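For reference, the structure I am asking about is given below.
The block that comes next holds subunit A.
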Amino acid sequence: MTTPEPSPGRTESRRGPLRPWIAITAVVFTLATVLALAWPAGGLREAKPDIPHRRLGETTTGHRFAINPHKVSYATKDPAPAYGDAKDGRFLTIEFEVENVSDQTATVNDLAFRLYLAVSPGSTVIDRFKDKTAGFVIRDGRYDREQLQPGLPERVMIVYTVPAGRPDPTSLTLSFEDQEYTSGFQSELSEWYPGDMLAIYDLEVGR
Partner candidate 1 sequence: MSWRKNLGYGLGLLVLVPAVIAAKVLPWQEKYQTLTGKGGREAVAAHGQPARLNGMEWRLKSITEGKPPQEFARPLPPRTKIAIVLTSVKPLTEQASKWFGATTGSTCKFTLTDAAGRTWAPSFRTDLAPKSGYAASCFALDADYKPAPLPVGKELTTQTVFVVPADAFTSLRVEVRLTPDPGTVRLAR
Partner candidate 2 sequence: MRRAIVGLLTGALLLAGIVGVRRATPGVDEVYAPIARPGEVGEQVNTTAFQIRVDRVQVGRTVRISDGYGLVGPPKTTAGVWVVVSATVAATTGALQVQGARLRTADGAEYLASSISGTLDKTDLQPGIPAYGPILFEIPPGRLAGAVLSVTTHAVKALDHLGPAADIDLGLSGVYAKRLVDHAPQSLTVGKVREL
């Protein structure tokens, strides 16, 4: 009598029926992981439509602001000197009708952070932080207010300097980015985060 040797063939046959399950589990797991990662990243949402191009006087409404740029002008004199001290330089001024369409108080700065500017000729990018010299609500002929209260439309002026050594601007491309009050990556608590690009304004610069 011989003791039966554990043959490799038998081990194979015992593992055999397990194999399809391993494969199925692996496939399901991989799919689930891909879905779990893609869903929050917006990968399964509808593709974003092309960003519309707009003109002077047209309104764009986002989750926080509705804006309507109605005047763009260039000047070599500071249009809004802070505390009476006029700065030297060349200035680009944009005037808007703005309504805060959210349910929380905002400021002109909150809007200015979501506006991207490039001027022609020369396609010069104007830095929305560094080149901004003033931003305020025009009320009572004064420049000392900057709050935008929900549902109260205001006339808003934002002033930028034109970088030195660049030609005088004749046209402005102004891109307006949305903001959404949602929980973000840094914290589970809700804050205003940048959203989709809502519109690109093609504007003539007046003198």
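Here is how the candidates were picked: all candidates are chains of the complex that A comes from, given by their letters.
General observations
As a working rule, a residue touches a chain if its C-beta (ideal position, glycine included) is under 8 Å from a C-beta of that chain, and two chains touch if they have at least 3 such contacts; residues count from 1.
Since we're looking at a predicted model, the values are computed, not measured.
Within this complex, subunit A touches only one of the listed candidates (1 or 2), namely 2.
On subunit A, the positions that touch candidate 2 within their shared complex are 103-105, 139-140, 145-147, 149-154, 183, 188-191.
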